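A single protein chain has been removed from this complex, and every other one stays in its place.
Now for chain A:
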Amino acid sequence: MSKTFLVVAETRGGSLRQVSFETISAARSAGGADTTVAAVLLGAATDAFVNELTQYGADRVYTVAHADLEHYNPQAYFAALQTVVQTVQPDAIFFGHTAIGKDLAPQFSAELGAGQISDITAIEVDDSGQALFTRPIYAGKVLEKKAFTALPWIVTVRPNNIAPLAIDATRTAAAEAIAYPEPSLQTIIRDVVRNTSGKIDLSEAKVIISGGRGVRSADGFKPLEELAAVLGGAVGASRGACDAGYCDYALQIGQTGKVVTPELYIACGISGAIQHVAGMSSSRVIIAINKDPEAPIFKIADYGIVGDLFEVVPLLTEQFKLALQP
């Protein structure tokens, strides 16, 4: 009997998130060609995104649209998705490992008494047909492979690790709107302040410029921000910089904080403590800029510059500006 996997898609800032396409791809890899991959999108308005989800590989698209779903509310989103789950009866539910996915997935795991494998970065199917999910643990110091022992499966997929399927503009899919069940909500979202408007989220950024104690002050992040702006990247920080009060904890990368896997990671004035390295060592290319030639960060960097970040970073910014000019 063929299986049905449900992928919970998300939008941010008016577009579908890249991680949603990656999650469709993950569900397809885990299930194989004969699995029906259905996507579901919850929100205030959802119709505009159906085609794109289809072109990225969804066989069916379900939508639940209601004003209660404009911002994430754990109870409203649970009730809306529960209706879809009851309709679809999926064998597996895949989420992005995002602020929403991290909160919504375990609710369904508990509700269904299901196993959940969180924050996966790779999938392989072994000779017996069993799907093995790789997940970095201890913030990436170790890689664990896990499998499910029972159905249904719940999976969350780390952004930036699984390639989306090639876009196919000729694909079409059945779309089905499902009515919001209008539950009575105990949890009320009073206010949402978008701190990230115009900024790229660290977990999805392709380029990260990170600062450590070597930036010396909150102002010291300015050259890093300028370089990030030129490269279309995000700014991160080490615990040292956060503890010193140079920046918000939301920027912290490491075993406490965020684990990131960008294409390019530029560590500026970061010594390379174990707990920081755990959070960024899976980046594709690492650059370290530090005054101290003995700094441990150089041991894991693809390119190292011993020097003053306040001299080197603005020069780099100039280089990129010139080269990337249209």
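In the analysis below, a residue touches a chain if its C-beta (ideal position, glycine included) is under 8 Å from a C-beta of that chain, and two chains touch if they have at least 3 such contacts; residues count from 1.
Operating definition for what follows: contacts and distances are computed from a predicted model.
Asks: Name the absent chain by its UniProt protein name; which of "ABC transporter permease", "Recombination protein RecR", "Electron transfer flavoprotein subunit beta" or "Heme/copper-type cytochrome/quinol oxidase, subunit 2" is it?
Replies: "Electron transfer flavoprotein subunit beta"
Asks: Just one of A:Ala27, A:Val84, A:Ala114 or A:Ile270 touches the chain that is missing; which is it?
Replies: The one listed residue touching the chain not shown is A:Ala114.
Asks: Determine which one of A:Gly31, A:Gly57, A:Pro90 or A:Pro136 touches the chain that has been left out.
Replies: Looking across A:Gly31, A:Gly57, A:Pro90 or A:Pro136, the contact with the absent chain belongs to A:Pro136.
Asks: Looking at A:Ala99, A:Ala174 or A:Ala218, which makes contact with the chain not pictured?
Replies: Going through A:Ala99, A:Ala174 or A:Ala218 one by one, A:Ala99 is the residue touching the chain not shown.
Asks: Just checking the interface: what residues of chain A touch the absent partner chain?
Replies: Interface residues of chain A facing the absent chain: 71-72, 74-75, 98-100, 102-103, 105-107, 109-111, 113-119, 132, 136-150, 186-196, 199, 201-203, 207, 231, 242, 248-250, 252, 254-257, 259, 263-264, 273-275, 278, 281-282, 284-287, 298-308, 311-312, 315-316, 318-320, 323-324.
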